[in-house]
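This part shows chain A:
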Amino acid sequence: MKNTEEILQALKENFPDFSFELKSDLPVEGFIICNPLVIDKISHFLHDNPELNFDSLINLSGVDEIKANQLSVYYHLESTELKHKLVLKVVTDRNSPEVASVTDIWKGANWHEREAYDMFGIKFLNHPDLRRILMPYDWEAGHPLRKDYENPEFYQGMKVPF
Partner candidate 1 sequence: MGLLDKEFTDGNIVIAKAEDLMNWARLSSLWQVSFGLACCAIEMMATSASHYDFDRFGVIPRPSPRHADIIIISGTVTLKMATRIKRLYEQMPEPKYIISMGSCSNSGGPYWEHGYHVLKGIDRVIPVDVYVPGCPPRPEALLEGLIKLQEKIRKTSLVKKST
Partner candidate 2 sequence: MMYDFFVDLFGNTVIAGIASGILMSLLPLFLFILPYALFAVLAERKVSAHMQDRLGPMRIGWHGWNQTIADIIKLIQKEDIVASDTDKPLFNFAPVLVFAGSYAAFAAIPFSSYYIGSEVDLGIFYIIAVTGLVVAGILMAGWASNNKYSLLGSMRSVAQIVSYEIPTMLVVLSLVMVSETMSLHTLSEMQTGYFWNWYIFGGPGFSLTKFLLIPSMLIGFIIIYISTLAEVNRVPFDIPEAESELVAGYHTEYSGMKFAMFFLAEYANMYAVSAIVAALFFGGYQSPVGYLGNLLGVEWLIPIEQFLWFAAKGLFFVFVQMWLRWTLPRLRVDQLMAVSWKYLIPIAFVNLIVIGFITLI
């Protein structure tokens, strides 16, 4: 059982080159902000280190932070053995969002990442099968959960608005 500060310490020791930032001023949970392009290496460490042993990715959610002109991804990790939890956040540019994929560490991330791609257009590098998942494959109007998304008038001849 480790808390977020201890995990941050372990991360800083192991990856002296990478930048980490702990945010714990907002309710309810604190989280660590890391670099989007090395999140796979960090995840490998978190997964394989026997003292941390984060064997399960419970949730992965994309967020559109339009005011800061950035997209972010939250990772909720949990260790079923040691029973501790961790929230990671990566921030990427809104115009060319690129995040390293964690699919080969936690296979369950596959569809979560596809969903984030579908909804926000975040490109996950090295993802085995990055396609739309919920929206039709031929949906051309963009990524619907972005705050500036506008719905098309017609899709395949069907009127979309009420």
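One rule holds for everything that comes next: contacts are C-beta pairs under 8 Å (C-beta built on N, C-alpha and C of every residue); 3 or more make two chains touch, one makes a residue touch a chain; residues count from 1.
How were these picked? Simply put, all candidates are chains of the complex that A comes from, given by their letters.
It should be emphasised that the depicted structure is a prediction, and the values quoted were computed from it without experimental measurement.
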- [ ] Just give the number of the candidate touching chain A here, out of 1 or 2, all from the same complex.
- [x] 1
Task: Touching residues (chain side chain A, partner candidate 1) in the complex - done: 134-136, 144, 149, 151, 155-156, 158-162
